[in-house]
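Other chains of the complex are left out, but the ones given are in their true place.
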Amino acid sequence: MRQCSNVMTVATTGPGLVEITRQVTEWIEQSGIDEGVLTLLCRHTSASLTIQENAAPAVRGDIVRWLSCLAPEDAGYAHDDEGPDDMPAHLKAMLTGVTLSIPVNDGRMMLGTWQGIYLVEHRRRGHRREIAAHLIGE
Amino acid sequence: MRQCSNVMTVATTGPGLVEITRQVTEWIEQSGIDEGVLTLLCRHTSASLTIQENAAPAVRGDIVRWLSCLAPEDAGYAHDDEGPDDMPAHLKAMLTGVTLSIPVNDGRMMLGTWQGIYLVEHRRRGHRREIAAHLIGE
């Protein structure tokens, strides 16, 4: 049994889902670990991780709009000194979550056919986001 | 230290929570692993996994109704070509999540007394759902 760790970076350009499935897949392949479990952690409180539909791009737009309905700007938040999009970003990150655990088999993540891994940017402007990754197995 | 992997199937009959605690418990017992960590992944984007109250059945109905209030059908989604229940199903799956990580001790999941593991079906009609499972420990 062995393990490996990594920090991946993802560039975002404002609110939206950025697919990172290929980046993660390639890192697993390089590790040489065939069976195990992968852990991902988004190291931010205004971006998050989700597993979502990878076929229809319209899904991603609907997700961004829906999150903005649930956690709108200018809703009278007590925490507003980092801009009107900051507190909604924290709420959206909490709702979607910042950690994922994914079984790996035959050197590949056990995702379903229509599942992709996405970093979700919740701030208005783009950021350079970091994802900590850990893989254990053999 | 060793590990084992599995894919479990769960039949659903439309919106609702299907308890899978026993199915998971039996697989852990068969593995012979006494202490470790269990990872579960629902391999779909319109069904999800949650840990919820296992005593009062009324809780499950309330959950289904609440999710439908948060992500209603016919809300003007851009992605509507797979039926009016498809985009709401993606949103509900994102909110509840598709991965779970559970410590195992003395051959049993460390769930609290009132916790059960549920697959949540978000589509109108029933499906055959797959859950990838991984257990590592000794």
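Each chain carries a letter (A and B) given by its place in the written order, and its residues are counted from 1.
We take it that contacts are C-beta pairs under 8 Å (C-beta built on N, C-alpha and C of every residue); 3 or more make two chains touch, one makes a residue touch a chain.
Quick caveat, the model's predicted, so the values are computed rather than measured.
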{"item": "Oligomeric copy total, full assembly; chains in place: 2", "value": "3"}
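We take it that only the chains that are shown with their structure count from here on.
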{"item": "Where chain A and chain B are represented by their mean Cα positions, the distance between them in whole Å", "value": "19"}
{"item": "Residues of chain B that touch chain A when the two form their complex", "value": "1-3, 5, 7, 37, 39, 41, 43-45, 70-71, 75, 77-79, 81-82, 87, 90-91, 93-95, 97-101, 130, 132-134, 136"}
{"item": "Residues of chain A that touch chain B when the two form their complex", "value": "1, 35-37, 50-53, 56, 58-59, 61-63, 66, 70, 95-97, 100-105, 110-112, 114-115, 136-138"}
